[in-house]
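Reviewing the structure listed below.
A protein chain is absent from this complex, but the other protein chains hold their places.
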Amino acid sequence: MKYINTLREGDRGTETYLCKKKTQGISKTGKAFESLTLCDKTGTIDAKIWDVDSEGISDYDELDFITVTGDITSWNGALQFNIKRLRKANEGEFDITDYIPASKKDIGVMWNDLTALINSIQAPYMKALLKKYFVEDKEFIEEFKAHSAAKSVHHGFTGGLLEHTLSVATNCDYFSRQYPFLDRDLLITAAIFHDIGKVKELSEFPRNDYTDEGQLLGHIYVGATMVDRAIDEIEGFPAVKRKELIHCILSHHGELEFGSPKKPAIAEAIALSFADNIDAKLETIYEALENVEENNLTWQGFNRLLDSNIRRTGKN
Amino acid sequence: MKYINTLREGDRGTETYLCKKKTQGISKTGKAFESLTLCDKTGTIDAKIWDVDSEGISDYDELDFITVTGDITSWNGALQFNIKRLRKANEGEFDITDYIPASKKDIGVMWNDLTALINSIQAPYMKALLKKYFVEDKEFIEEFKAHSAAKSVHHGFTGGLLEHTLSVATNCDYFSRQYPFLDRDLLITAAIFHDIGKVKELSEFPRNDYTDEGQLLGHIYVGATMVDRAIDEIEGFPAVKRKELIHCILSHHGELEFGSPKKPAIAEAIALSFADNIDAKLETIYEALENVEENNLTWQGFNRLLDSNIRRTGKN
Amino acid sequence: MKYINTLREGDRGTETYLCKKKTQGISKTGKAFESLTLCDKTGTIDAKIWDVDSEGISDYDELDFITVTGDITSWNGALQFNIKRLRKANEGEFDITDYIPASKKDIGVMWNDLTALINSIQAPYMKALLKKYFVEDKEFIEEFKAHSAAKSVHHGFTGGLLEHTLSVATNCDYFSRQYPFLDRDLLITAAIFHDIGKVKELSEFPRNDYTDEGQLLGHIYVGATMVDRAIDEIEGFPAVKRKELIHCILSHHGELEFGSPKKPAIAEAIALSFADNIDAKLETIYEALENVEENNLTWQGFNRLLDSNIRRTGKN
Amino acid sequence: MKYINTLREGDRGTETYLCKKKTQGISKTGKAFESLTLCDKTGTIDAKIWDVDSEGISDYDELDFITVTGDITSWNGALQFNIKRLRKANEGEFDITDYIPASKKDIGVMWNDLTALINSIQAPYMKALLKKYFVEDKEFIEEFKAHSAAKSVHHGFTGGLLEHTLSVATNCDYFSRQYPFLDRDLLITAAIFHDIGKVKELSEFPRNDYTDEGQLLGHIYVGATMVDRAIDEIEGFPAVKRKELIHCILSHHGELEFGSPKKPAIAEAIALSFADNIDAKLETIYEALENVEENNLTWQGFNRLLDSNIRRTGKN
Amino acid sequence: MKYINTLREGDRGTETYLCKKKTQGISKTGKAFESLTLCDKTGTIDAKIWDVDSEGISDYDELDFITVTGDITSWNGALQFNIKRLRKANEGEFDITDYIPASKKDIGVMWNDLTALINSIQAPYMKALLKKYFVEDKEFIEEFKAHSAAKSVHHGFTGGLLEHTLSVATNCDYFSRQYPFLDRDLLITAAIFHDIGKVKELSEFPRNDYTDEGQLLGHIYVGATMVDRAIDEIEGFPAVKRKELIHCILSHHGELEFGSPKKPAIAEAIALSFADNIDAKLETIYEALENVEENNLTWQGFNRLLDSNIRRTGKN
Partner (left out) sequence: MKYINTLREGDRGTETYLCKKKTQGISKTGKAFESLTLCDKTGTIDAKIWDVDSEGISDYDELDFITVTGDITSWNGALQFNIKRLRKANEGEFDITDYIPASKKDIGVMWNDLTALINSIQAPYMKALLKKYFVEDKEFIEEFKAHSAAKSVHHGFTGGLLEHTLSVATNCDYFSRQYPFLDRDLLITAAIFHDIGKVKELSEFPRNDYTDEGQLLGHIYVGATMVDRAIDEIEGFPAVKRKELIHCILSHHGELEFGSPKKPAIAEAIALSFADNIDAKLETIYEALENVEENNLTWQGFNRLLDSNIRRTGKN
């Protein structure tokens, strides 16, 4: 297949892409046409069907994989796929991994690591709470494993939410060893739950965009209530630990201006907010530089999240 | 009774006050003593019982009304009540309104006004939701009517939460007439619920201080979940309206740095945050100036919430 | 007429537009040409006259309505009107309302409402002051009615200054009922005057752009001095009320960083700054969403003034 | 005389001080007493007259110089002058310079320097404008010469407004030589006028406190209108220069958050805001260190205006 | 010995304290007296010698350990040691650890751990650089081991600089395992050097206060130049690594407003700034709560560094 980021004006041929968006229009001459956004894992391209009644144009819907024939033109300085023929692609004609960015790490291995952390929890009520979601709720488990942790920035790929959650929990596991006054059960439970609201804040791939719930409520509130409601069903969950756990989730962005309604006020909340922040920042610089060759010391430009121009470190 | 803000060094006599705090100490000579904080609605004074085993000192607990005999001394530049005799006060010996600041408005009248607003809601599910708390939950109703809206600043008196809520809802009622594109049912329902989390954020009078839940979770999260859980029990509550209502509560502080995890993103959320803010600011300047005489144009000093030196407006 | 936002490459014909800007240039071959900006109420388009000496090109000036013949080409990704023939349009050939955005509300009705508010003022000196501008100064009245309240953002249309002023004053009228300690005469007078500096800060339509005075001095200073000078002519205007009224105008943006040289320090100044701010914010979201269909819950993108992504509220 | 900053508990005797404040009170025993604030140029002390009907207590008013007999006691950790006898001091019994801090520079010399700068202005309308105040308005001249430039911080002494104004204008004179594209007449005129609003923002010595006008309007607005009104009376003052001059005054604090309603937008406004700011900052560090001995390198503590701990520079 | 925080008015006796400050004064009666600040590890108390010529008063200097006899009085609400007899204490009469707060961890063990980290460095030039200070420079080693990491806040005790440095380096060691794209040699070297400027920024115990160098230059600049100069002497130190190492030190406060002249721009600099910040914050909350009893859930008040009210986490 020809990836979208390699298309050039004048190209002509048949390719299979994902139809991310589809809208109707009326041309100046009064004729109906259709505008599409095609995508694969390398990017997106606008497309047009000027002759929607052509026999070559089959029925299709948004988020279908479609096989399109046409040529690439240029309009107002951007490329456009001028579609002459279109049909839904058949299973087997395409490999979904060409269309959806994915974690480089093995989902199974990461899941096992996360499960091991859950099993290491001592307090029975904390373990019971974790199991409600991460052992008993099969639907949640599938969503969680397949989800990204972001629309763009860091971990914006399938498996990203699991990868980020495991990394944050692993950081917390280390902190609980280095700073032994921390309550390890509370800290690791909070780490594993800290971003679960993202399964509702972001839609699944291939869309991977903010949901209405995400825009209005945000993953911090949604995640906190998911945990809060699950605790209702765990008999004997200590009232103080419930508040401390929810507090850790609410405050994990560290500052009010980053959307946490409370600042971290107990040691574990402080530790979690750092564990999350360092994973976000280091993954951001990693992703930004992973395609830069070793020992290429060119400055890569200003990175908004890191608030600095960045470059790769020299080879030792 | 002699109000605390009128006590002077050298005063001597018997008075009844509320015991807000009680702690044990050991003097340098190894003798046990007790430190108390006494209060009435005009302020607080430290007190000491040096001779705890005296016959004149009866049993008492924090938050008891106690009748104390002794004299006023000065220590490190602050007054201190040196207690010689102490007993619990009997019902009838004191008037609780001398000890707890209260709204100047009539609770019954305000409650009727709030009820009338609830009855004016058209959407049956919104009205049903309001009734869950404001008609059916007798315990909540009593708490809500007796609560303050703040530890100090504005509306920090019993009845204050009702007074503030009614005022904000009345502002929203006006806005829904002046800006008719607003969804009145959503806006007024959100206004009535916006601060209900305060019944858990602040303890009841006479303590009226932040609870552990208030410190860790805050009234925004607590109030939003109170509404969220009540909606669970209302069949057919529209999913979109649930999100919009919770959004209004989450965003009512207007800015992330004021503890809202989301900025107002729909028109009703914007209107609510203004209705709340203007009531807070105008009540603040009202309370700060209510004891300044008419046409006294002296500047009263810097007010932290208003971020300005303030003065009364001249008489027309 | 063909509105500018419907023009497409290849269109060809004769249309009447307003010439908002006109500049001379010299082409690479040494020939003189002219660049124009044409506009109507739907937008603007660049235009070129390559053959300025052609008989078909009559004399014209900036801000003339001109009837142009030519075709639409594309240059560097933007459309351009290539003018072959040009003449000034005659009165009657065009309808000025096609070229200037206007309030949807009736100017006469709004003016009557404003006049009623003025008549409701009790203090004779305040009423006298209002009449200086809003009854006696015919030229000012015409300017005020025709002015916008902004270059772009909210109320950026003819009649917008009147519409915004009336709305702010109506809000203040409500506040003076809800918060009876407010000095209604002071508050409503301040509301009616609060933005009059805009008649000098912004030029009249069709230009509706910042004037030199607006850039250098701003409507807050200009408006305050307009009121200050008018008070000079009103015998017996109380000195305290003069300062309080000017203070309300100076502080109506609420914060120093929004261009107010003083923070609101009296209750009426606080109320006015809220009355202004809520009208600005609610009109902004109204204008941003008025063309979105009912129950279209799509997120409309980030709004700079509201500092949030926004969407329409769902239909009840 | 015994300066206030040298009084100690137990002192007893007769001294003459300025009575800055006088209020009536009623003691616990129902007796009238009077509270005074006494001051000289070294500080202030509270005073009490417990026996107001004593023959030894003559009539007096706020801001009188009074000769008081009594002793110094300590109350709540602060000293208090317990007055037994009091009479108004006679002219000749005290030297006013003991009570009012004053510029160390000669008023006459500074005035001559300022006059020389005024005479160096070329543009006749600018010179005419300056003369309106600095030559023709005798009352203004006296006020201006005697005024301070601040309540506390830098130049908070009589003659301070003249000293600061001259220094800022001298800085501007230098800038106009070093950066010859600057309009010297505009710049120096703006410098001389930039703080004249302070004659109304601050009351005269001995009070030297914010006036009601200062609190509500501020010296920036007041000064700008003083210039604006004077220009009305100068025939042929160019409209552009009027706006530029007023702009320089409005923007001289450099940033909106420092109370300027406009940021400097022309070169002269930028130069003026720097000329003012550097004089304020260098005078601040000068005053803070002038009593520190040469080569004393001790750190003097955090200075709020300079936002840093400060120390004297070592001797070369 | 009687610790300073246990002294009470009326106490009388002989104690040995450290004389932190000594100044001369002249009383109102013209007699010389001396003011001292006495301290031990629990706090400080003012002291006075009214009869400096008494035989009982021997010679002494600032920072001497002195044995004083006298009684405790109260002045303006603070305690004061009224000294009648004074002599320098002899070695053996006091235990220096009563006067200087110290790390609870064993210096030798921590030093071994740090040495092990140094030995684990692979790059010979990095190891050589570390050895310049941490193996070869005996004087530096003694200073480093005895130094605090702060005047007050976290790690403000002898051994604190070593304890903090080891903890930050250990965090970095973990990060280099969890994020394997990090250059471990660079990161750990930077961690070990990041605060060495503090040996010059803060004076040694017992003074432990900012030095003139600390105030004027700060530990970031001073530490960076210490490393920079040492690199001069290491033949073949790669130019790129020198810049990257210095960059890590310069940027380790993470933000310009915290005194770093550069934001972290390479991955190791980001990791170091987090490793430092989390150790600072967790040690701060640990020190603030270490004296609070287990399961005491009382809120401890606002902590400035953590920008939140804090409390101990409940016991599991």
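Letters are used for the chains, namely A, B, C, D and E, taken in the order the chains are written, and counting of residues starts over at 1 for each.
Going forward, a contact is a pair of C-beta atoms (placed from the backbone, for glycine too) under 8 Å apart; a residue touches a chain by one contact, two chains touch by 3 or more.
Given the structure is predicted, the values throughout are model-derived calculations rather than measurements.
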item: Interface partners of the hidden chain - shown chains only, full complex considered; value: A, C, D, E
item: Selected from C:212, C:290 or C:307 as touching the chain missing from the view; value: C:212
item: Residue, one of E:69, E:82, E:178 or E:225, that touches the chain absent here; value: E:225
item: Residues in chain A touching the chain absent from view; value: 8, 11, 74, 76-77, 297, 299, 309, 311
item: Chain E, residues in touch with the chain not shown (by the definition above); value: 212-213, 215-218, 220-221, 224-225, 228-229, 240, 243-244, 246-247, 250, 256-262, 265-266
item: Footprint left on chain D by the chain that the document does not show; value: 122-123, 167, 170-171, 174-175, 178-179, 181-183, 185-186, 238, 240-241, 244, 263-268, 270-271, 274, 277-278, 281-282, 285-286, 289, 297, 306-314, 316
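What we mean here is this: only the chains that are shown with their structure count from here on.
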item: Equivalent interface positions on chain B and chain C, same or different at half; value: same
item: Which listed pair, C-D, A-B or D-E, duplicates the contacts of B-E in over half of its pairs; value: D-E
item: Rounded Å distance between chain A and chain E, as computed from the means of their C-alpha atoms; value: 44
item: Separation of mean Cα positions, chain E and chain C [Å, integer]; value: 61
item: Chain D, residues touching no fewer than two other chains; value: 77, 212, 215
item: Arrangement of touching chains [line / ring / star / complete / other]; value: other
item: Contacting chain pairs - touch in the sense defined above; value: A-B, A-C, A-E, B-C, B-D, B-E, C-D, D-E
